[in-house]
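We show some of the complex, not the whole, and keep each chain where it was.
A, B, C and D are the chain letters, set down in written order, and residue numbers restart from 1 in every chain.
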Amino acid sequence: MPVLEIDHLHKSYGDTRVLHDINVSIDEGDFLVLVGPSGCGKSTLLNCIAGLEPISGGTIRIGGRDVTGVSPKDRDIAMVFQSYALYPTMSVARNITFGMQVRGVDKETQARKLAEVAGQLQIEPLLNRKPAQLSGGQRQRVAMGRALVRDPRLFLFDEPLSNLDAKLRVSMRTEIKKLHQDLNASIVYVTHDQIEAMTLATRIVVMKAGTIQQVGTPSQIYNRPANMFVADFMGSPAMNLIPARARTEDGTTRIEIDRDGSDPLVITDPIARDLPSQIILGVRPEDIHEATGQAHLPQDLHGAGGEVMIDVVEPAGADTYAVTHLGGTPVTVRLRAESAVAAKRSFPLAFDLSKVSYFSPQDGSRLN
Amino acid sequence: EPTAEVLHWWTSGGEAKSVAVLQDQFKAEGGTWTDMPVAGGAGDAAMTALRARVLSGNAPTAVQLKGPAIQEWYEETGLADISDVAEENDWAAALPDQIAQHMKCEGQWCAAPVNVHRVNWIWGNKQILDDNGIEMPTTWDEFNAAAEKLQQAGITPLAHGGQNWQDATVFETIVLAQGPDFYRKALIDLDPEALTSDTMKAVFDELRTLRGYVDDNFSGRDWNLATAMVMNGEAAFQIMGDWAKGEFLAAGKQPGVDFVCWPTPGQGFLYNVDSFAFFNVDGEDRQQGQKLLAKLIMGPEFQKTFNLNKGSIPARTDVALDEFDECAKQSSKDMTEDAQDGSLLPSYAHGMALRGAQAGAVTDVVTNFFNSDMSSEDAVQQLADAVAASQM
Amino acid sequence: MLRWSLYAILILFALFYLMPLFVMVTTSLKSLEEIRTGSLLALPRALTFQPWIEAWSSTCAGTQCQGLRPFFWNSVLMAVPAVVISTAIGALNGYVFAQWRFPGANLFFAAILFGCFIPFQVVLMPMARMLGLLGLAGTIPGLILVHVIYGIGFTTLFFRNYYVTIPQELVRAAKVDGAGFFRIFVAIFLPLSLPIVTVSVIWQFTQIWNDFLFGVSFSGPGSQPVTVALNNIVNSTTGVKAYNVDMAAAIIAALPTLLVYVVAGKYFIRGLTAGSVKG
Amino acid sequence: MEWLERNMPKLVLAPSFVAILIFVYGFIGWTAWVSLTRSRLMPRYEIDGFGQYARLFASPRWDVAMNNLFIFGGLFIAISMLIGLMLAIFLDQKIRAEGVLRTIYLYPMALSLIVTGTAWKWILNPGLGIQEMVRGWGFQNFSFDWLIRPEMAIYTIVIAAVWQASGFVMALFLAGLRSVDTEIIRAAQVDGIPTRRIYTAIIIPTMAPIFLSAFIVLAHLAIKAFDLVIALTNGGPGYATDLPATYMYAMAFSRGDLGQAAASAMIMMMVIFAIVVPYLYSELRPRREN
């Protein structure tokens, strides 16, 4: 039985429709990550699940029980708020233990759980402070702690790590992952961090302006985006979306891409695909390779590329990004840091055709 | 052109009408009258306002003041001298001596009296008294006997209210019954011996007895509601000054027919004289106003009209009483008689006998006695202590 | 079920609060005869509006028989400026105490608070002297001054205690934006202040409008506020008490205050600051 | 200019500072002075020592007044806070007729006690009001006669005072409740905290400053409960319901014993000082650290 089932959920603020016909269900032990651009309705959806916002239509079932209209405290959920929402007059320790205290958990267990969580979150020295005396990231961790000491049927996390530095974030991510695995907890998690989404989720929901665009495993979302929006949204730097022309020929597909001041680039996809003549070719920066030393390339990349002019080179620690122009749009290529690429120079590239996506320029939907 | 600003607390009913008469006369003489009524707390509010006015250097032209307060104010701030008006109209001849004394400050006239209230009256419901065959009691023992009888008949003998000056009124009438000399010693001279004497104990004993004749709900009751009880046959007697008569008359009751008025047991006349005092003011017009006002207040016409309205009798002894009722006539007669033999006495309960602090000290003890089960022994002791403390 | 009992309790309390008003209203609609003979808590047998008319325009307070009407205007002239001024000063003071603390501010705040407890009976005399010196004795500006001075303590208290709950980040953001002391107050704090302005206005208006002691002491013949007139009507020393007129007069005298309550009540809006700031 | 800007907060406070200094502390000083003199009708300024205080402490009436102040003040403040808070919380539950109810709770403040006192007097009077009414319904043994029992009369003053002031306290608390961040309440709801605990443990503590306001307002009303006593019992039965304020007024204005009044005012203020200052201290101190 699904832990959470959302059916035809609608939500409006006055005249503003914020959520349109949301249908999602989560099984016991699922880790569902909600992603989507700022303002697309992620927090609102969490609030609706928690019962903090009245819904305008549809039903929400938690553990099979219809909870539409049930008060938040009876839904057996724990939640971390994007705005922390700490109890301002209570110390950090009491912020965390207060829920247990109310539920009549004995003092010993409280102390044990507090110590445990404080350790995980690295907030032991802060336990006696008031929220006003904490930094942003510290507040966020306390808010996490408040949820983690609970043992609810469903966890709701709203960007719980957004104010943490990378190291802490990694360690917290691990804690959350452990929580999920050890307790087989069911989780709905909002994040805008791609890595968080990819590493934590068992399933990802991509939203846009209050509608669901795609639901799938991280690899489905990353490798087979359902439409150009998802393709563009997931992955950083984003997938290159290059206008192109397609033609089936001799059991292969011939793809032509316009190139500045030169002939179009022609690529041959060895599979015959039934594509319209105008398409958008989607290819991730890491799926475009440097074609000099052919030895570097997987076998099937041979011939799937050509020479382009590089506009900009951006070194970024471990990687170097090179930006070129194809089909009238900038195309980013991810290269190893030691690559000898340079701006205003010609560069031989090759597409990994096993990884590319084809989209319809009309409605952006996936074609392959 | 004479102007007057008059601070008084006669704001309602007959009193207000009476003041209006004065105002009309004043205007008729070409004066400008500014009315400054402040009711409440039997003049307390007006006194509060008066103090603020004096301190801000803006005293009213005339103020309703009475008893020793006139002399007290004179000592504090001085008062205007209106002797020329008084002499011109020969007030000395028109007023009983005791009352005239209240109007003088260090020999000069500084206030004008309006009326004389008799305080020591018993009011009775004629119907009830007749039904139970009760005669006018001439001693407190007789009164007690009558009360017992009424109580047996299921009638509340004594209507009483919850204001502490009502307690004081009853108290002083009992003191008066012990003779004018004792009254003078106890409540005017505050002689400690008299205050702790057995006579005083007897007074408190009688007060305790009277307390038994009062119904349970008297606390917080206004005096006029107590009067209404007598009127409506809920109680037989009330001990109250002659302003109670106004209530009876206003309700259309006839003296001698519906109600009766008797002086309280014992001999004597406790008076309560309302008067106006004149503060020192700047400006010819205001000083003239004071003089004009003084003259009008003592004018026979005003004295008559005012007292007809208020239930009291004129302070002037030379006003014809034809239009007055029986009670008033008796009051006037008694006043003249008692003035001769020294039993015309100032009422302590109404601020005629003592300065405020001392009167208050006595009242505190009396009212506490009346509303608790203190013994008479304790009461006299407390009385003496309180009086001593108030004289510091 | 729970909600049901909630409403039950609220209504029960409403009845408790309404009881004296019920007595007053019914009494004011009865004839004197009925008051004397009937039960105080009974409904009027025959409605009469005469007492209301009398109270408003013809009952006597002293020698003037114009009812409460002429005194109303005095009260308005006194109460409105006094409420506005004291609320404004209180808001500014509260703003300083809550958001611009400086050394000694708390001590001064405590001193102001303690000032709330000074018995008015005590200040009457020195105040009278002061007003005399300032030439304001017996005038409406004098009364306004007095009410403002003794109102500051409370208005300051209300605003300060409301403003301390507003996060300091707002002031900081505005400071960085270049706004100065007054600008921040007007643009940011005032719009947030409706609930507390409501409280402050209710309190001050009630206190000032209903004040008797200052009114009676510091007013002159032409500047007596309505409470003094009401007192003169109600506190007769002799004569038959016209309870119905008294009650009607009292209700009439309270109408402006009630009006303030109804109007001000609108501004108790939920959650003005909610969601503005984290933590 | 720079100087002006930096000192603006102090400049804004300056007029209040001067006013409070003169009109509160100056006048307290004046009162202290007068309390050491033999002032009667009007202030006199020759120092005479502590005689007035000796008289005051010897007075049984003053004892009663002080006792009453503690009984009345304690009960009145506690009950008004409780009722005010309760009503505010109840009204905060998205009640339908909130506006109407709020005005009903608040209106007693609007009415002058000069007259509501009479109404209360009737209601509380055993022969006219509640007792009579209930007996009229057939409960012959019902008795509610506190008004006329000297030892109970002070409690009727508490009832009337609570009736008058609790609505305003309700308004104060309601304004406070409405300024609490709703996100925090939501967090508590999700945390599974029952509504009652949300109020007691989270909302009410954040409203500590509002409690301070309510306390000061109520303490002010308690100490100055003058009109109320005058209107309801006029201090009676006897002087059983006297309060320091009525005592002082009686001394100053009906008895012409200003020195005594000043002494009683000083004692009253010292008592207030002793109670209020520790409270102020505890309320204002922790805020300084934040």
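As a working rule, contacts are C-beta pairs under 8 Å (C-beta built on N, C-alpha and C of every residue); 3 or more make two chains touch, one makes a residue touch a chain.
From a predicted model like this one, the values you see are computed outputs, not experimental measurements.
Colleague: Stoichiometry of the whole complex?
Modeller: A x2, B x1, C x1, D x1
Operating definition for what follows: only the chains that are shown with their structure count from here on.
Colleague: Starting from the Cα centroid of subunit D, hunt down the chain whose centroid lies farthest away.
Modeller: Following the centroid criterion, the farthest chain would be A.
Colleague: Busiest chain-chain interface by contact pairs, anyone?
Modeller: C-D
Colleague: Rounded to the nearest whole Å, what is the centre-to-centre distance of subunit B and subunit D, using the mean of the C-alpha atoms as each centre?
Modeller: A distance of 37 Å separates the two centres.
Colleague: How many angstrom between the C-alpha centroids of subunit C and subunit A?
Modeller: 58
Colleague: For subunit B, write out the residues touching at least two other chains, lowest number first.
Modeller: 41-42, 48, 51, 55
Colleague: Got the subunit D residues that touch at least 2 other chains?
Modeller: As it turns out, subunit D has residues touching two or more other chains at 42, 181, 183, 206, 249, 252-253.
Colleague: Could you pull out which subunit A residues touch subunit D in their complex?
Modeller: Within the complex, subunit A contacts subunit D at residues 47, 50-52, 71-73, 75-79, 81, 83, 85-90, 98-99, 102-103, 130, 132-133, 143, 146, 150, 156.
Colleague: In the complex of these two chains, what residues of subunit C are touching subunit B?
Modeller: Against subunit B, the touching part of subunit C is residues 36, 60-64, 124-125, 127-129, 131-132, 137-138, 212-213, 216-218, 220-221, 228, 231-241.
Colleague: So in the complex, which bits of subunit D are touching subunit C?
Modeller: Residue list for subunit D touching subunit C: 5, 8-10, 12-13, 15-17, 19-20, 22-28, 30-31, 42-43, 83, 87, 90-91, 93, 95, 99, 101-116, 118-120, 122-123, 128-129, 132-133, 136, 163, 167-168, 171-172, 174-176, 178-183, 206, 209-210, 212-213, 216-217, 219-220, 223-224, 226-227, 244-245, 248-249, 252-253, 258, 261-262, 265, 268-269, 272-273, 276-277, 280-281, 284-285, 287-288.
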